[in-house]
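One structure below.
Missing here is one protein chain; the remaining ones are kept as they sit in the complex.
Take a look at subunit A:
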Amino acid sequence: MNFAQPVYYPKADYIETDTGNKVSRRATIAGPQNIILGGKTIISSTAIIRGDLRRTGPGHAVVISLGKYCLISEGCILRPPYKTYRGNFNYYPMKIGDHVHIGANTVVEAAMIGNYVEIGKNCIIGKFTMIKDCAKIADNTVIPPNTVVPALVLFSGSPGQFVENLPESTQELFESQTKQYYNRFQPLEG
């Protein structure tokens, strides 16, 4: 990782917040008042985050919360899960932890994603899915609705299935990889 090159982006294309979040001007952030970003999180261009799909009723509601050092890659869609319960249609909040990387063109409707989770590209993460800490979802995986992905495992396939246990060092490894990725993501002037 010491030889990993910087990833450059045109400076004008991203807005950087006080807490170091970098949000592409070409991402679609609907209902920003209902979205929380934890800091040092990157939202790439053409990503879509649907903070507007919120539970009916008055007042503020957190629809989607993301922790720190997350990456939402190009073309990702984050959409809160919904269901009809006792005859009432409603959206439910989506909570994503720290150090979570989500690959390009993946659609997420999970209820909960823990910390240190890596999700590949072109995945579908079904409604109300729960992904526990240090889990990994391989590229092109389809996780059906209501699935539980336990901690420290690799899931792959369609429907996504358990493949193997991940090493005990997964947390440290992914923590340093996500931090380094943030540091490598550098603006290019002009």
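One rule holds for everything that comes next: contacts are C-beta pairs under 8 Å (C-beta built on N, C-alpha and C of every residue); 3 or more make two chains touch, one makes a residue touch a chain; residues count from 1.
What we mean here is this: contacts and distances are computed from a predicted model.
Note on the omitted subunit: UniProt lists it as "Dynactin subunit 4", one of the names in "DNA methyltransferase 1-associated protein 1", "Ras-related protein Rab-2A", "RNA polymerase II transcription factor B subunit 3" or "Dynactin subunit 4". Only one of A:51, A:67 or A:103 touches the absent chain when the whole complex is considered: A:103.
The omitted chain makes contact with just one of the residues A:17, A:33 or A:183: A:183.
The set of subunit A residues touching the chain not shown comprises 1-10, 13, 26, 44-45, 71, 73-74, 83-85, 101, 103-104, 116, 118, 126, 132-134, 142, 144-148, 150-153, 159, 161-162, 165, 167-174, 176-181, 183, 185, 188.
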